[in-house]
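As you look at this complex, bear in mind that one protein chain is not there, while each of the others sits in place.
Then we have chain A:
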Amino acid sequence: MSNLAILPILLPLLTGIILVFLNKRLPLVRMITRIMVIINLVVVSGIAYNVLQNGTIVLKAGDWAVPYGIVLVADPLAIVLVVTANLIAVACAFYAFNSLDEQRERYYFYPLFQLLIAGVSGAFLTGDLFNLFVFFEVLLIASYGLIVLGGTKEQFRESFKYIIINLFSSILFVTTVSFLYAVVGTVNMAQLAERVGEIKQDGILTTIAILLLIVFATKGALFPLYFWLPKSYTVPPTVISALFGALLTKVGVYSILRVFTLIFVYNLTVTHQILLILAGFTLVFGVIGALSTNNVQLIIAYNIIPAVGYMILGIGVFSSTALAGTIYYLLHDMIIKAALFFLVGAMAAYAGTSDLRKMGGIIKNQPLLGWLFFIAALALAGLPPFSGFVGKLLILRGAFEEGHYVLAVIGLITSLLILLSVIRIFINGFWGEAKQDKVPDVNPTKGKIVPAAFLLVFTITLGLGAEFIYPTVQMIADQMIDPANYIDSVMKE
């Protein structure tokens, strides 16, 4: 029963290893990938149903008692995120067949893709701070492989910076974990939470909390540590950008969410105040970046940053309403970012350029692409009835309730500017005179719209079905606001 918790990591990991050996036979690799991502999604959904019905599943590796061994904790928050990650994996797998050139597919795209999913699922599921580092490395090493895949000039130029900044933050992560171990003598998250609570988080623990925040802020692209993100996310092929944009930064945000709602919650005036300030700056600077460029992919990449700002705002406010909003927004943002990257990828493939000034009138020949993009743009900006609305509403309501008026207003204005930045793509790219001389012979958007539509269906479900989904999310948030729930579910038995 408890062994179920490791399946979301094990399935993609084994698939990835098997695919390395089958690499020469591309049709077979494609087929296995398709089958395995769907199997994985079904399995994970089954586990999620189980967790939401019967409570947290805790796997003690090798049956070692809890503080001594390695634990995997499939609590409601983690498992919901794993399901969403696998949803994106399915869409990406199908998008990859139609968008990647064969050379890239042959050079181990699929194995690296599977390992990335294994790393992301592991990072969500682990109940141990050091293992969080290990799974971070698993997903980062897979992402290093993916970002240089193809080996163009720009890729080498940007990937080197991406790798160095991530490597630096990983080293800082290990150092911080060792500090934490020296102070409280454990790396198990539940026991950490218990012991930090016992000694009431004095100065040194707050310092360690800030160090951890720097680490996760680098990975999650918070102000002022987001500078590496936009360019390095736009140089690889679209499907890889979509994977990165949807999953990697969100793992950083998840880590902040976990650490600052479970472990370091006894000195809110310092840690959560810093979170709030950073959230405000992240919102403003991210959206300014999105407005400053004419490259469609860069606009979407910049839009990752204010989204992170909203989630951090919810964590900083730290009330159960705001946390529910953060979780809702996290789920929404993973899906919508992948969909948007897919759509602008299809757009750029059709127009033959990613420069907005050279596009125009695409909707004449690609009406479906155009309207899907319109829906995605509204969902991103948080207009009802799409999914972004519910998350933003809860976060901002939480902020107003707790008296953070300035930040809530910044959040509202940022929303409008986000809408402006994406509608600009719609107006300039889809309306107006067609700037293309001739329509390409082979339809370049073939097979690229279906995965995006698949994800948008979930966006609309999250928005219109809020009545059914919201109680679950609120339940998760209510559990998170009191660390004792997590500690009890892990430490019992």
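The criterion applied here is as follows: contacts are C-beta pairs under 8 Å (C-beta built on N, C-alpha and C of every residue); 3 or more make two chains touch, one makes a residue touch a chain; residues count from 1.
Throughout what follows, contacts and distances are computed from a predicted model.
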Chain excluded from display, named as in UniProt, from "Na(+)/H(+) antiporter subunit C", "Dehydratase", "Iron complex transport system ATP-binding protein" or "Sugar ABC transporter permease": "Na(+)/H(+) antiporter subunit C"
Option from A:Ala65, A:Ile171 or A:Leu368 whose C-beta touches the chain left out: A:Ile171
Selected residue (touches chain absent from view) among A:Thr15, A:Ser99 or A:Asn295: A:Asn295
Which residue of A:Val120, A:Val187, A:Ile304 or A:Val317 touches the chain not shown here: A:Val187
Among A:Ser354, A:Ser415 or A:Thr459, the residue in touch with the chain that has been omitted: A:Ser354
Missing-partner contacts on chain A, residue numbers: 130, 133-134, 137, 141, 144, 148, 151-154, 156-161, 163-164, 167-168, 170-172, 174-175, 177-179, 181-182, 187, 231, 293-295, 298, 354-355
